[in-house]
Structure formats: structure tokens, C-alpha cells
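Note that one protein chain of the assembly has been removed; the remaining protein chains are unaltered in position.
Entry: subunit A
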Amino acid sequence: MRKTMTSMLAGIAMTLASGTAAYSQELTIFWAEWDPANYLQELVNLYEAETGVKVTVETTPWSDFQTKAFTEFNAKGSAYDMVVGDSQWIGAASEAGHYVDLTDFFNKHNLKEVMAPATVKYYAEYPSNSGKYWSIPAEGDAVGWSYRKDWFEDPKEKEAFKAKYGYDLDVPKDFKALRDIAEFFHRPDEKRYGIAIYTDNSYDALVMGVENAIFSFGGELGDYATYKVDGIINSEQNVKALEAYKELYSFTPPGWAKSFFIEDNQAITENLAAMSMNYFAFFPALINEASNPNAKVTGFFANPPGPNGDQFAALGGQGISVISYSQNQEEAMKFLEWFIKEDTQKKWAELGGYTASAKVLESPEFQNATPYNKAFYETMFKVKDFWATPEYAELLIQMNQRVYPYITGNQGTAKEVLDSLAADWNATFKKYNRVK
């Protein structure tokens, strides 16, 4: 018995020892479960072929990506060497020391110039304008729109639209046109609806959707440097923007109160809606005939400008960061050096990833590669994001709590909702001593 025990223990020790030895040649990147993660796996396979270092992209569904990542960080776990973390996390993760400071790396490789400015500002730098960088922009993303070209180009529809609204039916030039077209195609008797928008309030979907309206109406969520929100989040533009978003909700398919990227793509594939809001990252599925029977007749456009001509979009996307608790930080830095090379970024874009490299984005090859790349390129230079402070999750939940009942349940007025939200946010910032 004792002998068996001894040999078993020896076996375990051997396994552990050999495991650690192999570990140093391996890197693990944590990301959410979606197509870009598969493209990244294809990309890093090339790195393995070049260097012999095996890189694995580990994924988890979006709904618990944040929870799982932070649980691992809080436990100071070394399961992952790098994470492609959401843009809002950067404050929470950097202040808590979960991310390795990449400022030197950033400056050494002049990444401020190499990557598109918006991606540097929102994926990499924290606090804003501090010159401190925590991640390398990896997957650029923003909210854009897809639409049914066949519905838009139908001569009968064009004629009827012109008769009703006095201008030509085309890709919406502004939010007013977006609304009109949504209303025009909203025909519940025919089981056809005007528009598909984000409404899910379990994470950031609804807020991203509302942001699209707010930013294009010329509004802001607050002053990210001074944490002032009163008079900004409840400004007149924002009230109008929120009302506009609520009106769009009335042209959505039935049961549209918990929809995010899956439902919004379904709206196009299942012939439900004329236009659909979604992150660019989900558009590859729409030009693939295997996943979208309407692939040939699906078009794309950037978030339209608001009444005053401002044109912005809500930012998605992620930067890649090295985790402080990783035992392979040196190896991870070597990987990042490879990742930022122009050739790698080109390859990344070819595989389907949305590179943040300014040079690749500007190249005609990239812009003509897919029907939506041009819209993506245009959008990436006019994006804005949610708060990135460590308490962003509380701010997000407060915004969901206030805005969701108004949009989907018709409760209160836009002004009341945003006034209450301003009070909530102010109280939160006071709690964390960001304002006095």
C-alpha cells in the first residue's frame, strides 16, 4: 500500500514537473466566444509555426466573459497570460493592478501613430490623456448598420416612399431618414418590420444602442476628465436622442425587448426587418450565404448623423493586455512584438479580424475586401465609448435601470429618466470620491 502511494505521488510530481516545463513554451489568450476569436486562433497558429511557441485562444460566452475574467483576475490566477478585454474594463483592471503597464512598449514602438487614434484613446490609454497605456488595440469594432438592399431598391417601394416622405428611398442620410424608413417598412400585417435595434439590458447592449443616438445627436455621457454629468447626460440633445431611440423601438419586430447581436442578425437572415443595428464584428456572418440566405442583398452603412450633422458611433472592440499574474510575461511581450508588425496586422485583417492598424485600415485593399469594410473604416475615426472608470459596471447598471423601462415599457419621460440618471451617476462618483 505504502509503495503504491509513493509511486503515485512520484507520478503526480513528474506530471507536474513536465507540465511546468511545457508551460513555458505555451501562451493562453482569453477572449469571448465569437468569430473573431476563431480568426485570432488562426493567426496565432502562424506564430507557433514561426517560433514554436504554442498560443491558445480560450473563450467563454459573452454573457459571462466579464464575470469570468474578473473572477480569475481577483484570484490572481495565472490561467491566462493575456486577455482581449473589453474597452470599458481598462480602468477597473489597471487600477487594481491586473494589467501590466505597457507604456514603455507603446512608446518604443510608437503605437500612438501606428494604431488608429480612437482605438488608442479607448482601448489602450487610462486615465484619459494620461499617456499611460495598458493594452495593444487588437480588435477594432463599432456599431454599424446592415440593411436589405432588395427592399430598398424595389421600384414600387421607392415610388411609395417618395410619395409619402417627399425624398428618395436610399441609405439613410441622417437619423430622421432612419426613422422614416423604419416607419415605412414597419408592416406588422405582413410580418415585416422596420428596424432591429439593441435592447438587451443584461450587459451593455441597450446602452450601446442608445449611445449611437446620443453621440450622433451631439450629446455626451459626461465629462470623462472631471466626472461632471449634470447638464451633460441630461442635456437637451440627449433628451431628443433618447426620444428618437424610443421611437425606433416602436418599429421593431414583436418581442424585441431582449435583443442583442444574435437577434439583430436574425432580423436580416429571417426577413424580419429592413435595417438592423449591429457591431461590425458580426457582419461577416451576414455576407456568408451559409448563415444568411439574403447575403447577396444585404448592404451596410455607418451610423447616420443626427439633426445637427454630428456623426458618431458607439465603440465596441478590445485591446490585448498582459495579465500581471501570468508566469510567462516575457514570452507574452515577445508575442505582442510580433502581433503589432504590419504584416501580422495585414494577415489579421485578411483572416477576418478588424485590425486597428491605421495603415492597414487606410489601404484600398482593406477597404474593398468586403462590402462593410469601408463603412467600418469611416466609423473607426468617429467613435466614442462609455465610461471606463473602475466603477463602470455600476454606471452601466444604473443606466440600464433608468433607460430600459422608458424605452420598452413606456415609463416616464426622457427628461425625467436622464435627470434621475444624472443623480444616480453623481451619487456613484461621490461614493468613489471622484467628485466632491
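Rule of thumb we're sticking to: a residue touches a chain if its C-beta (ideal position, glycine included) is under 8 Å from a C-beta of that chain, and two chains touch if they have at least 3 such contacts; residues count from 1.
Everything that follows uses one rule, which is that contacts and distances are computed from a predicted model.
**Q** Quick one: the chain not pictured, UniProt calls it what, "aminomethyltransferase", "Quinol dehydrogenase periplasmic component", "Cytochrome c2" or "Carbohydrate ABC transporter membrane protein 1 (CUT1 family)"?
**A** Hidden chain, UniProt protein name: "Carbohydrate ABC transporter membrane protein 1 (CUT1 family)".
**Q** For the chain left out of this view, which of A:F70, A:Y227, A:W338 or A:F381 touches it?
**A** Checking each option in A:F70, A:Y227, A:W338 or A:F381, the one touching the absent chain turns out to be A:F70.
**Q** Who touches the missing chain here, A:K149, A:K258 or A:K359?
**A** Once the missing chain is taken into account, the touching residue is A:K258.
**Q** Who touches the missing chain here, A:P61, A:G77, A:G131 or A:P188?
**A** Among A:P61, A:G77, A:G131 or A:P188, only A:P188 touches the chain that is not shown.
**Q** Among A:D86, A:D141, A:D180 or A:D200, exactly one should touch the missing chain; which is it?
**A** A:D200
**Q** Take the complete complex as the reference. Which residues in subunit A touch the chain that isn't displayed?
**A** These residues of subunit A touch the chain that is not shown: 66-67, 70-71, 73-74, 92, 95-97, 188, 191, 200-203, 253-258, 272, 390-391, 393-394, 396-397, 401, 404-405, 408-409.
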